[in-house]
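The other protein chains are all here in position, but one chain of the complex has been omitted.
Moving on, here comes subunit A:
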């Protein structure tokens, strides 16, 4: 008994030595836990701000910019009011004399009214008071917004310095791609996004460009009412900032918009059940917003006018030619934008195409106008010359009434006339210019091919590339026209819009609801005429026009070489790259030196410009093989030899190129050994660890060796080549079908077939992201990230299927008239028939 007792007590004693869960269960808080960047609530906004801060070159620049904007606003309003009310114009124009005692000179202060008179005049004028109140409210709003922004961006600034370890002064040195790769890196330790362990480039792009992708897709599917057929002006495009703002207000963020918050579409819009009801509601909302626009119209109009006056008058006076200059229109920017293309990428691409585009537009001169302009310029010039000569002789001439003003007017008149007079040394080569443009802008309608010399093509191109003057005019008219477009055009489309958002929204884990086009999935949205034949399962309704899916995919893969595309896309990309490579090699056989000789002679003739590309293209008729035959000189070399050759492609495309460069590249081809010797050196210079870009999907050999700044330049070149190739192939494909009608029939037979098949396939394709059950996930790594968010159970995925299957017939292509199923080649044909054949310019 005693034996048992002792044993028991010993145990108890040892137990009391370490009470449960005390000393032996001490837990330490890890050091990194103090980071404040884990789990950010609104990642969309966060990434947008990170991007904005990067684009605006740091906090200080941004702050200063905003402050100056506020000051400018005050200035514009006060100055206008002052001019209108406090100046005695009689004195200024010397209609009334001032009785000065000391001197006879009129000074500026003499023309100002005394303060009390001035304030009395302001007080009496109701309109002025009205404007003052409105702008005061507006300014206060801006002020509050400014302070709010300063607070927000201060946080982003500390994110840059603390988390990304980039100081603000260095920010301009980093490309966005570098910032992005750091964000992806720190996601691993901070978990900014809690849904997944790792972010991908596409996730970040999706979040920043969520709504822009929708807009691009809507323009691509011609859903937005921006094209109008007007009685006098013909086909025209009207898309202004005001209209865009209203669209965004209606769809994305305004009160009662389709989106619940920044990342999710409202649940009722995802279900097809009460689409008519929803369309009704949307339509009435559009009506109200249109009416509100109409009511606010005077205010906006006054504001627009004032703003335009103050921002453009000075420019026009300084260089009147700027009105004749062109710029990419807002519509053009939307039409030409890839899915998932950030602002700076688009801007740089379009800027590269600018010179060629304005050259192209200047190719077209109206001979009649030229004659008139020449003569007007002559007369105006002679008068101007005399006036200037007289002034030089005695400057009192200037004091004569209206002399100064007539000199100014005549100057403006001559500048305007000169823009109508063709350049004597200009060469008319629209087809080649258009090709160069295409290399940068990546998109153009099919019927432009081979019709570059026609005025119709020019006019259509002018819709993308409009005069500044037209732009300003449209902006001024916008407040008047916008309400009517909203009320009469957009409202009619409300059902289509509802259908669009329902059919083309997918929920991606970790991102939220995005436009399904922005997934750049060739299978879902590919167009058979754009190299994805056989891979795509999309109906006509689901296909993106102009090969947007394919080109966007290429563009994204090239700009973000580290991105791991889903399997089908990888396949598509590598296939395309291989094709480009193969064609190039095939073309190279035996013709290298010849092409080089040709190219270099041509580039010797041309002063600068992307001419060398033209020269390359000139090397043969524009068939596919010869396209490469011309281009392969540079292309194949950069694929096979490497860096310096890549540089030569770049030079040949970039406007900086001079004739010497191509020559230079020619000589370097001969000396590949030195290139390789140079390679490691460059690597050592650039290899600062963070910039070690891995070569993804076997793209180009030199990618791994360069800093990302250089890399992005090469990327744009590579993309240009691919875009040209795809367009060429597309052209061949659509021309290759000699008898289009049989092709049609074949196609329609097939598609009839497809209809039946589609019924079987559709559930699968429409719920594509849902397919991955955990077992399959291992196989398709990417699909897990795209798994449609369907609650916790697999059965819910099933219910999604059921929901989504009837979607396509509703508002899908079954509603569209059957003719439109082959609308791709048809308009081209029509247009060709319509064109008067005699318009044909030869130089």
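Structure notes:
Going forward, contacts are C-beta pairs under 8 Å (C-beta built on N, C-alpha and C of every residue); 3 or more make two chains touch, one makes a residue touch a chain; residues count from 1.
Basically, contacts and distances are computed from a predicted model.
Not every chain of the complex appears here, and the one that does not is recorded in UniProt as "Autophagy-related protein 101", selected from "T-complex protein 1 subunit delta", "Autophagy-related protein 101", "ATP synthase mitochondrial F1 complex assembly factor 2" or "BHLH domain-containing protein".
Among A:40, A:515 or A:529, only A:40 touches the chain that is left out of the view.
From the set A:123, A:141 or A:188, the residue in touch with the chain omitted from the display is A:141, counting the whole complex. The hidden chain makes contact, of the residues A:260, A:423 or A:578, with A:260. Remark: the omitted chain is touched by one listed residue; of A:108, A:151 or A:368 this is A:151.
Taking the whole complex into account, subunit A touches the unshown chain at residues 20-23, 25-30, 32-34, 36, 38-43, 45, 49, 52, 141, 144-145, 148-149, 151-152, 191-195, 253, 255-256, 260-261, 263-264, 512, 791-793, 796.
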